[in-house]
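Data block below; observations after.
Only a single protein chain was left out; the remaining protein chains are all shown in position.
Letters A, B, C, D, E, F, G, H and I mark the chains in the order given here, with residues in each chain numbered from 1 onward.
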Amino acid sequence: MNRNDVTEKIIATKVSKGITWTSVAEQVGLSKEWVTAACLGQMTLDAAQAATIGEIFGLSADEQKWLQVVPYKGSLPTAVPTDPLIYRWYEIVNVYGTTIKELIHEEFGDGIMSAIDFKMDIVREADPKGDRVNVVLSGKFLPYKTY
Amino acid sequence: MNRNDVTEKIIATKVSKGITWTSVAEQVGLSKEWVTAACLGQMTLDAAQAATIGEIFGLSADEQKWLQVVPYKGSLPTAVPTDPLIYRWYEIVNVYGTTIKELIHEEFGDGIMSAIDFKMDIVREADPKGDRVNVVLSGKFLPYKTY
Amino acid sequence: MNRNDVTEKIIATKVSKGITWTSVAEQVGLSKEWVTAACLGQMTLDAAQAATIGEIFGLSADEQKWLQVVPYKGSLPTAVPTDPLIYRWYEIVNVYGTTIKELIHEEFGDGIMSAIDFKMDIVREADPKGDRVNVVLSGKFLPYKTY
Amino acid sequence: MNRNDVTEKIIATKVSKGITWTSVAEQVGLSKEWVTAACLGQMTLDAAQAATIGEIFGLSADEQKWLQVVPYKGSLPTAVPTDPLIYRWYEIVNVYGTTIKELIHEEFGDGIMSAIDFKMDIVREADPKGDRVNVVLSGKFLPYKTY
Amino acid sequence: MNRNDVTEKIIATKVSKGITWTSVAEQVGLSKEWVTAACLGQMTLDAAQAATIGEIFGLSADEQKWLQVVPYKGSLPTAVPTDPLIYRWYEIVNVYGTTIKELIHEEFGDGIMSAIDFKMDIVREADPKGDRVNVVLSGKFLPYKTY
Amino acid sequence: MNRNDVTEKIIATKVSKGITWTSVAEQVGLSKEWVTAACLGQMTLDAAQAATIGEIFGLSADEQKWLQVVPYKGSLPTAVPTDPLIYRWYEIVNVYGTTIKELIHEEFGDGIMSAIDFKMDIVREADPKGDRVNVVLSGKFLPYKTY
Amino acid sequence: MNRNDVTEKIIATKVSKGITWTSVAEQVGLSKEWVTAACLGQMTLDAAQAATIGEIFGLSADEQKWLQVVPYKGSLPTAVPTDPLIYRWYEIVNVYGTTIKELIHEEFGDGIMSAIDFKMDIVREADPKGDRVNVVLSGKFLPYKTY
Amino acid sequence: MNRNDVTEKIIATKVSKGITWTSVAEQVGLSKEWVTAACLGQMTLDAAQAATIGEIFGLSADEQKWLQVVPYKGSLPTAVPTDPLIYRWYEIVNVYGTTIKELIHEEFGDGIMSAIDFKMDIVREADPKGDRVNVVLSGKFLPYKTY
Amino acid sequence: MNRNDVTEKIIATKVSKGITWTSVAEQVGLSKEWVTAACLGQMTLDAAQAATIGEIFGLSADEQKWLQVVPYKGSLPTAVPTDPLIYRWYEIVNVYGTTIKELIHEEFGDGIMSAIDFKMDIVREADPKGDRVNVVLSGKFLPYKTY
Partner (left out) sequence: MNRNDVTEKIIATKVSKGITWTSVAEQVGLSKEWVTAACLGQMTLDAAQAATIGEIFGLSADEQKWLQVVPYKGSLPTAVPTDPLIYRWYEIVNVYGTTIKELIHEEFGDGIMSAIDFKMDIVREADPKGDRVNVVLSGKFLPYKTY
């Protein structure tokens, strides 16, 4: 057994029982973004969170332990994703990558936007011309320092 | 002469004269995100915008015409970016890619978040624990349809 | 169980029973292009469609549920396809890619031809010098906008 | 001098003089798709065609000779294209590749749709919900034969 | 079950029973090149051919049906083959590729040598300095056409 | 100056003067296949051959010396060729690679067909259904030996 | 002119004048590791630092300005470095990567060792069996947080 | 059974029983870095070490033998690691690679820092601004020699 | 069953029984280099050799037959090997590749050193500064010929 086996069991159970990520997040008491990432094998749960997830998806004690192990992260099977929804995000990074870099440096100087001290919020924005996906990404600015 | 030559001239002039993207955007009258992407060879300008940019960066008539040609887009020299700031964005797509996919589908069904009918806003968020980079991405949801 | 298992079962059953995609499409009541793509794990079915497919291919209730889950799309095992029929399409994109780009931009301006608001029709065209494959691709033009 | 130099000169002249591919095609007397591909270094012209192109773009006798040499084909700088418009076509091949294969084989048996005995027609289709790009691809079916 | 399973069964049976490709080809009544390629999952058999192959290798009815399905072609595990015998062929294409292109175009004009309307014959040529492998490749010339 | 510069000069002169590879081969007194490969930077000429080539293409003494240096071989810009004519050869290796391997081993045992003690002959074969490209490849069989 | 031009000028001047990185670092008043990285185009200098570097290497005012622009980082020409000294570091990451991950997580929990809030110190350690290179890497631990 | 099977059993047992690498290292009597690497399939144990590890993780006699076989090393599934913690190390090599090379050569001359005669020590450094990961890498300098 | 299964069985038996390659080679009566390569799936055995190997490793009749089939060669899981010992050999080819090419051509003219009519001998050379691995590679020179 490994973390990937647990992830696959969670996904298969979700499909079979018709569970939604939103409902899982509510039971865990955290955002849907973090909880979904954790269920998909990208975040580490504590014992209480693992117990909640375990109950929802019918996981054994050992499977719950795997949820508490830091996983080897990265959720894509290829360096350039083929799935159209995920590719659009890769395309945003590719087309706008140098723009994002220029503007963050212009505002903050040399450094990065953290992908660790980071949170994300995905919401529907109603729009008469067609609803929009609005995503807020928030990452701490980490400056390079001289030494 | 090609679009890349114009882009390089714009960047070199920016460094030499100490121009900021924010000031360029103000003169063009559009967001700093769109204007910077356009200056970096990722968007297409109309004649008036090209004239404004041309005046700021001292571009010839032919160089201004190149700004009005739709460029071959993609701003990164490698499929996986090496620059740490841009890599963090690639990492977000890689770590959170399946999460983003799951949550957009849970809310909207099958389809994508458009990277064309799209806008982006990068702002500084003051935070006593260290200021944050907040980025709002907004893309129209485009559903797959049966036919 | 995952979507790929269901796809493989559908294909194996198709071979074993001698089912045609055209007949499946007729029973579903949609185009052969969309229905085949759905059976091959690239589109999402609603409950009624999944029930029809399930009956044709002898799928269990859980397998039918998987047909209603948005799949991770992309049907090729390598970035450059080795199969000669599919490679010819890659070759068309490679040889004519910049031509397609130039002509769409000349007619529509900056933007893309959607691969989501998209349909495809593959038909035989009789020709005394050898019948031809005629394919009509129709995608909504999506313009880039300033912001 | 090589073919690529001639292609770049054609493109630069097109931008500088504001020439359209459609007008070039009219003067050559062939489709805009074939003529544009030829100007972009993907097809071979005969002497008369090269002379017409040469006059439009101010090409020397040697440059016109290069237009009559069969070029090394392939117009994309990377195996997976980064430009959003061209990527959508790659995505269509990736998502629908196995579907296209299945349906052509179901109709014609084993073989391919030729990318050589091939033509393409790109047209605007007016649509109240947003105009569409319609593309007709026509390729001779070439059967595999036993021997 | 899929085509690859059938291919592996054929190969394992060949080793176990000591069958030669030449004898298989004789029973099928076609060239050893086409028949071997078909057994290795690269060509499509008709019902009679599949029955003959099925008898030789002890294939079930369903396995014989798989032989009649057009396979996803491409027989190499990597884009550049590691096996020395196959690599030498890749090397010939790499070293002589531009030469082959030049000479076919000089003789025939723009177009290709078909890999579909194609046959191959591999024979031993006795030579006192060491026998040689002689291979005759024959492919129809397919010209590019204007349109 | 390097070998590549000389190759490019030969090609440019060929286009400008309308020289054919066949006529060059006749003057050198060797096959068109070997002579073309040599002119394209894949084979090494002796002093007399280099002088002949030098006269045809107007090469300087130093340029003729470069023709006598063993070149770094390999004529393709990418591992998988994009040019349709050359790709068809790659496809033949990919689709028939394991077949070629099986049949040579069945006839000769373990070893390879040499790509060094090798010759190639490309000829037109008239055919009422469309002329064919016939290519004879002849390589010495080199057996693996125990030691 | 771009940052890479300035980097190449610095390196060429260093070779020509026999300047050492250690002496440059002393004049800048920072560690040799940071200063060398900055000179090699990986860090951003302030005006005073750029002036010092400019004097040492004879840089123009514009070249000094480029030193103050945040560079596109990444110093290696290939994803897997070919240079033996740098490859050994890649090998350490490859062989010990999962070990480093396990031990940092065992001590700190889920998170990373920062490569931004980071410093490095390279020193010679005398050793009778052959002197050693000792490198101290120090990076702030950044924990993943729930949200 | 192979070494990878043993590694997976060790990891699964560690998760199930809640064993720490530090405790394993203490029982083996060597550093936590070497012992963890050995358990993860990157180092070779002697019989006594294998027996200790075997007792801790409940390994059979054959599994203990596998621990004494030199493994095929390399612990990462992709050339560029996707896991954020390990990627930061790759990034350090990428951003600082040429700097490390310059400084080691400046101090020692041409040669490398050994990754074989090598040791590593990972420790927590308390810091009021956030604890740090301190890693000491020590590798023997190996000079290139003339011959 | 396939050749890879037999190779894995041989290796597992070697570990379990503590067999050495040297002893296997002695029983086969050939060099340890050839015999090890054969056991690792890179060479083809005759019936007598396969019987000897079969007895040592407890192989069935069918498994012995697989040893007599020419294998698909290439023993590395990635194009650039990650294992440090094997990488050093890749590094020698990468660093010294052009040197080897120059010196063989200087001595022999255009051609190659055969990897088929080839033998290798690996021996320990005692050295007071640390024993050395001495490897003698011997390959027949094969000249390119004109034709």
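Here is the rule we go by: a contact is a pair of C-beta atoms (placed from the backbone, for glycine too) under 8 Å apart; a residue touches a chain by one contact, two chains touch by 3 or more.
The structure displayed is predicted, hence computed values, not measured ones.
A.B. asks: With the missing chain put back, one of I:48, I:61 or I:100 would touch it. Which one?
C.D. replies: Counting the whole complex, the residue in contact with the absent chain is I:100.
A.B. asks: For the chain left off this view, which of F:24, F:37, F:53 or F:116 is in contact with it?
C.D. replies: F:116
A.B. asks: Just the residue numbers, please: which parts of chain I touch the chain that's not shown?
C.D. replies: With respect to the unshown chain, the touching residues of chain I are 20-22, 32-33, 36-37, 40, 42, 73-76, 79-81, 83-86, 88-108, 111-115, 118, 120, 122, 124-125, 127, 129-142.
A.B. asks: Need a quick check: the contact residues on chain H for the chain that isn't drawn.
C.D. replies: Residues 30-31, 33-34, 43-44, 70, 72, 98, 101, 105, 109-112, 114, 116-117, 119, 142-147 of chain H touch the chain absent from view.
A.B. asks: At which residues does chain F meet the chain that is not included here?
C.D. replies: 1-2, 62, 65-66, 69, 72-74, 76, 79, 115-116
FYI, only the chains that are shown with their structure count from here on.
A.B. asks: With over half of the numbers shared counting as same, classify the chain H/chain I interface as same or different.
C.D. replies: Here the answer is different, because the shared fraction of interface numbers falls below one half.
A.B. asks: Once you find the CA centre of chain F and the CA centre of chain H, what distance in Å lies between them?
C.D. replies: Roughly 49 Å separates the two chain centres.
A.B. asks: Using CA atom averages as chain centres, what separation in Å is found between chain C and chain D?
C.D. replies: The mean C-alpha positions of chain C and chain D differ by 23 Å.
A.B. asks: Please set out, as single numbers or ranges, the residues of chain E touching at least two other chains.
C.D. replies: 33, 72-74, 76, 79-81, 83-84, 98, 101, 105, 111-112, 114-117, 142, in rising order.
A.B. asks: Per the touch rule above, enumerate the chain pairs that touch, sorted by label.
C.D. replies: Final set of chain pairs in contact is A-B, A-C, A-D, A-G, A-H, B-C, B-D, B-G, B-H, C-D, C-E, C-F, D-E, D-F, E-F, E-I, F-I, G-H, G-I, H-I.
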